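I have placed the structure first, in the form of structure tokens, so that the comments after it can refer back to it.
Showing just some of the chains, left in place.
Chain IDs A and B follow the sequence of writing; residue 1 opens each chain.
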């Protein structure tokens, strides 16, 4: 069995942002030399998500509006968590909807994707450097 | 290490549908010959989910009502994504609640399940052929 580990760094310009990180993950798979296995990609911070969906600008805005409806950023006093001095209570909730991680099959040396699958980093409390972990095991 | 890959095809009669695919995944585990490992099952399309929950008809209807409340299909003009000519904006949101994938332990050659765990394919934009990937690695 072989294994590969790498950490990708991101810093978004906005509090909330959605970055297509598929090329970086594909490069990890290539560098790993693994042809059959599983690839884990997860946010290492608890106010961000890694998820798989469509690379379509309208959809990204739909997600953002929807998440704001389900867990609004304001009023920040609405969240007990913010009594600790944070203002990111909403981000911890939004991240549970979108998920922490994806596990993708590696087949024939490539991410085994359906036609529209793209890996996204969803940031809900950005404007600082944060990490995503890529771990691949297989042969 | 051994690995196994297969693709299951589904075409639902309704726009939204919930199919118990546990028998097909169990057959994959059997065919893989793997006794200890991990089994990934994921929707390859971004308007469908694979999730684990109860095989109970009332619950399936509860899920459907709840998802329609959280992300209604209509009015289709509500979703920016639908300006691309699609009418499935809601389906991309519903799928994030229910999830893309499950990872199940394989122990003693079988899916290592609790008493009521069943693997479901949740379709939110059906009436066409779509794929589910099964990838098993282990020994």
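By our rule, a contact is a pair of C-beta atoms (placed from the backbone, for glycine too) under 8 Å apart; a residue touches a chain by one contact, two chains touch by 3 or more.
Since the structure is predicted, the reported quantities are computational estimates derived from the model, not experimental observations.
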Oligomeric copy total, full assembly; chains in place: 2: 3
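Definition applied: only the chains that are shown with their structure count from here on.
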Distance between the centres, which are taken as Cα means, of chain B and chain A, whole angstrom: 20
Parts of chain B lying in touch with chain A, wherever the complex brings them together: 1, 3, 5, 38, 40, 42-46, 70-71, 79-84, 89, 92-93, 95-97, 99-101, 103, 131, 133, 135, 137
Parts of chain A lying in touch with chain B, wherever the complex brings them together: 1, 36-38, 51-54, 56-59, 61-63, 66, 70, 97-99, 102-105, 107, 112-117, 137-139
